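All protein chains of the complex are present and in place, except for one that has been dropped.
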Amino acid sequence: MLLTSILCLPLAVGLACLFARPRKVLEFLNVAGCGVVLGLAVQLCRAVLANNGAAVTAWGEFLRADALSAWMTLLIGIVSLASSIYAVPYFRRDLAEGIVTERRFRQFYVLSPFFTFGMVLVVLANSLGVMWIAVEAVALSSVLLVALYNRRTSLEAAWKYVILGGLGLVLALFGTILTYAAAIGKTGEATMPSFNWSRLLAQAPQLDHHLMTLAFVFVLVGYGTKAGLAPMHTWLPDAHSEAPSPTSAMLSGVSLKIAIYALLRFHILATACLGSGLTRNLLLGFGLGSMLLAGPFILVQKNLKRMLAYSSLEHVGLICAAIGMNAPLTVFGALLHMGYHSLAKPVLFFAAGNIQQQYHTLDFRRIGGGLARTMPVTALLLGLAAVAVSGLPPFGLFVSELTVISAGFTAHYVWVGIIMLAALIVVFCGLLNKIAGLLLGKGDGGPARESVSAGRVLAMSLPLGTLLLFSAWLPGSLRQLMEQASGIIRGTP
Amino acid sequence: MIPSVIPTASNLITLLASAMLVLQLLLAVQSMLITNIRLFALQSLLLAAIAGVVGYAYGAWHVLVLAVLTVLGKVIFLPWRLQQLVRQIKIEQEIRPFVNMSASMLICGALTVLAHVVARPITSLERLGSNTLAVAIALVLTGFFLMINRRKAVTQVLAILTMENGVMLAAIALTTYGMPLVVEIGILFDVVVAVMVLGILVFRIRETFSSMDVSKLNELKW
Amino acid sequence: MSLDPTSFIAQTVLLLLLSPLLSGFIKKAKARLQNRRGPPLWQTYFDLLKFLRKDMVISEHASWVFPLAPHLMFLTSLAAGLLVPMVTAQAPMGLFGGALALVGLLALGRFFLALGGLDPASAFGGMGSSREMTLSAIAEPAMMLAIFTLAISAGSTNLGQIVLASQQPGWKFLDPSHALAFIAMFIVLLAETGRLPVDNPATHLELTMIHEAMLLEYSGRYLALIEWGASIKQMVLMTLLANIFFPVGLAAKTSAATFGLGLLYLTAKLILLGGVVVVVETTNAKMRLFRVPDLLSVAFILAMLALVSTFLFR
Partner (left out) sequence: MRRPQLAAALSFGAAALSGLIGLLAALLCLGNGPSAPPWHGELIPSLIPYIRFSARLDGLGAFFLMLVSLLGCAISIYSLDYTKAYLGRKNAGVLGAFFNALLLVTTLAVVADNIWLFLIAWELMALTAYCLVSFEHEQPETRQAGVLFFIMSHIDAGCIILGFLLLFQASGDFSFDSLRDVGAKMSAGKRDAAFVLFLLGFGIKAGVVPLHIWLPAAHPVAPSNVSALMSGVLIKTGIYGLTRVCFEFLGPPPLWWGVTVLAVGTVSAVLGVLYALMEHDLKRLLAYHSIENIGIILMGLGAALLFQFFGHPVLAAFSLVAGMYHTINHAAFKGLLFLGAGAVVHSTHTRNMEEMGGLAKRMPETAFYFLIGAVAISALPPLNGFVSEWLTYQALLQGFGASDSLWRLVFPLSGAMLALTGALAAACFVKAFGITFLAQPRSDAARNAREAAPSMRIGMALLTAACLLLGFFPTTFVRLLDPLTQQLTGQQISAQLSLNSGLVLASLSEKAGTVSTLGMVLMGLCLLPIPFALWLVLARKAKTRRGPTWDCGQRGLTPQMEYTATGFSKPIRMIFKALFRPRRDTQREYDFSPYFATNIRFESHIEEVFVKRLYRPLRISIVRVSRKIRALQAGSIHAYLLYIFITLLLLLIFAL
């Protein structure tokens, strides 16, 4: 019942928005819907913790939520709520300035619930096939959001997004089917084997090893493209920078992690089947690669949102590498990092949105600097969030990163730790340089002082506040949840 | 227990599969857009045929359903939509690939070989037809290559679709009864929607850039 | 070690009274060597008395730092003198500091004198103090190294201890390291006391001055204090040189007899050393300012060698 409602709510909201006329209703439906989703997600976490470790299922195992899925659902809820709150003032202003038409306005409010729905389905679906379909749905609903502004650049971004993404999805589908094929005949049943992840995991050792490896390769490249692992990340900065800020927040806040989630399901399966370190090392390699690649691009970046996108790339890399190291604490740290990053990144994109609406550009040189003077509130929040994503205390990302690296040291991944630290430092230098140039300075020549609406401040300070809260104090229940999740990932539930 | 393999059916499947591969290679060298679309339609038809054979030979009714859906979706609807698109935005027929015909032929050959190499250790578990996995991989890889090698938006869409054909071939020929119906239908539905979305985008790109050459889309860099 | 007031007073008096005589002697001897009659031996005393009696003109730009300098100059040289064993192996205030303290006190005096030179806003003063500080910056480490050489062999930085140690049997007087150190110290002495070839105390050409340039604005009793302080400093350094390198006639414990004997020995040594200084001064011409650092770095290197050789010869 719980799962059903989580799943159906966004869908219902989307359909409702399809037919609702007044704008206020659209906005309200979205915000309220996301709020309820968040609440339900919390409920789900409770439920999962309640039947300690065992998964919550519905529709005869069609929907299945274990600790990992519950955690992801929570992230989806948080980010989508934040971005739906932020969307209200954002699009009102765009509409007022005639930057978006009425049609596009509605398009956004119809599509983003579907976006959310897709992501929820990904994490709740038990059948790998359904999961793939859901990922595809996420992709399709977000493409039009990326293209919303219908500028040359946004169309280009959308095209690259859809082509590369579609390609990745086809590869992922191939991998999925191969996985299924690996199950054939090994199960010894005459009837059709179940496509459910839980069943497959149960009989993982009997699966065909060669086929499983082949499958994982395709899935890695496929879902890796969606997750933006280097060198399949090339669509990511384009899409993230061209989408309207609320969507960018969703894309980099959760949808990347959703792809990682999908990848993880196969990773778990493959590890259980092969029992070798192959998949782990692949994850580790791609993760480190992404971290290292992000640095140079940030150092010489010209565009604020693109820079943020590259920093997402770096964080995704960190998460993958951490999971690849596969020590209890690294995986725990990775999940923690997912959470903190999902809280911090949207704020940055929202701030970028404010700046874009104020200056009508994201080019550092055109903006010039001095935001601390021209738009103090945004500047403050941007600064705090930047501190957070660059992994400095008092924000939790410091804790999660250090957890990962130190646990890696104990697991004798010394060089990995060193590379990670180096990459982090490089990225930090880039971020600091750019953000300092943006915020500080005289700030003359900029437009008039910003008009801060309550919605914007709320949408930005809410995640930030939560981040601070959870950095200072991590509830035991959440920790338990994450520990269970990391247990699942490491195949030792 | 695994259903006993019916030789004729398996031969038939092998034959059809290799025919798909041949069509793929033709696609690689074929330079007329409309013809490309038709070749794709033909390839999808072969896929449907394979599905039919499987469904008939092993009495798996939902595979038949899949066959029918494939015919409706990929043989009739998508080619029609694509042709309509081509007509709407009146792009010239000539495809100018990056790599010339002979070279791309060679590359596709190499990819096919690679596919066989990759698939060899696994051929043992192919129940319906032989080399189907190899063919599927080959289709995916060559389709991929087509994507890289084509300038026009529409042709890239086409390439993706051929890859998808390869995937479906694997889905049918490797898994005895095909996959759960929900999944099958879902996949097909998604593909169709994807093409619709792509259509919208192609249209918009066409009217904003007044060109179909996606290699001209390079304002976003770094 | 102990602090006894009698020797304190005795040595103070000795320093105050003997130092002008020493300068006078050097002037006289120099004149003789140059076939001049030269000023009488007591001239320095007369000068000091004259200066003390005279009125003072203080620059209108000068601040409260200006009067500080003469006093500190005078006091520091005097105090430094009390750290050096003169007539007995026992420096009256030896407990309050050894070689390092001595160097430090002299540096303190120089520091304030340089400030005093800058204070009246005249270009010459600034020039003088700039040059003085520069040269001393190179001279001081050389001196330190030379002293280190002895301190290491004696295992103490306390001058009294060094003297005592050097009176032990088994102490080689003409130990090469000591010889080198002595030469280094001697060069430093020339620089510190502003003698040729480093600086010409008798010059009247401002642009060639180093030490004198700082004093241009001083007059009357301030000048007297500075001059007196300078001659005390000269005597202190010469005594140091004489006594720690040639510790003959320095009795371990103080009594009237040893005191008299030590006094004789001291005068003898000072006359000898002064003679050497005079010879050097008359045989050398003044160097260009920027050649002086070379001379001083020679001293530094010699001292370094001395140090290394102590290391090698034991």
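Observations on the model:
Labels A, B and C are assigned to the chains in the order they are written; within every chain, residues are numbered from 1.
As a convention for this text, contacts are C-beta pairs under 8 Å (C-beta built on N, C-alpha and C of every residue); 3 or more make two chains touch, one makes a residue touch a chain.
A quick note: this is a predicted structure, and the numbers were derived from the prediction, not measured.
Seen in the complete assembly, the chain not on display touches A, B, C.
The missing chain, though absent from the display, is touched by one residue of C:Leu33, C:Ala107 or C:Ile271; that residue is C:Ala107. If you put the hidden chain back, the residue from A:Pro231, A:Gly277 or A:Gly465 that touches it is A:Pro231. For the options C:Leu216, C:Ala251, C:Val280 or C:Val298, the residue in contact with the chain missing from this view is C:Leu216. Within the whole complex, the absent chain has one touching residue among C:Leu17, C:Val65 or C:Ala268, and that is C:Val65. The chain that is not drawn here is touched, among residues C:Leu82, C:Met209 or C:Leu305, by C:Leu82. Considering the complete assembly, subunit C touches the hidden chain via residues 1, 8, 12, 16, 49, 52-61, 63-65, 71, 74-76, 78-79, 82, 93-98, 100-101, 103-105, 107-108, 110-111, 114-115, 118-127, 129-131, 133-134, 136-141, 143-145, 148, 151-152, 155-158, 161, 216-217, 220-221, 224-225, 289-290, 293, 300, 303-304, 307-308, 311. Where subunit A meets the missing chain, the touching residues are 159-160, 163-164, 167-168, 171, 210, 213-214, 217-218, 220-221, 225, 231-232, 234-235, 237, 278, 282, 293, 295-297, 299-300, 329, 372, 387, 392-394, 398-399, 402-403, 405-406, 409-410, 414, 417-418, 421-422, 424-425, 428-429, 432-433, 436-437, 440-442, 472-474, 479. In the full complex, subunit B contacts the hidden chain through residues 98, 114, 118, 121, 141, 144-145, 147-148, 214-215, 217-222.
The rule is short, and it goes like this: only the chains that are shown with their structure count from here on.
Common neighbours of subunit A and subunit B under the contact definition above are absent. When you average the Cα atoms of each chain and compare centres, the chain farthest from subunit B turns out to be C.
This structure's chain pair with the greatest number of C-beta contacts is A-B. Geometrically, the chain at the heart of the complex, using CA-atom means, is A.
Annotation: 101 Å between the Cα-based centres of subunit B and subunit C.
Multi-chain contact residues, meaning those touching two or more other chains, do not occur anywhere in subunit A.
Shown for subunit B are the residues that touch two or more other chains, of which there are none. On the subunit A side of its complex with subunit B, the touching residues are 127, 129-130, 132-133, 136-137, 140, 143-144, 147, 150, 152-153, 155-160, 162-163, 166-167, 170-171, 173-174, 177-178, 180-181, 184-185, 188, 190, 192, 195, 208, 210-211, 214, 237-238, 241-242, 297, 300-303, 306. Interface residues of subunit B facing subunit A in the complex, by the touch rule stated above, are 1-3, 118, 121-122, 125, 127, 136, 140, 144, 147, 153, 156, 160, 163-164, 166-167, 170-171, 174-177, 179-180, 182-183, 186-187, 190, 193-194, 197-198, 200-201, 204-205, 208-209, 214, 217-220, 222.
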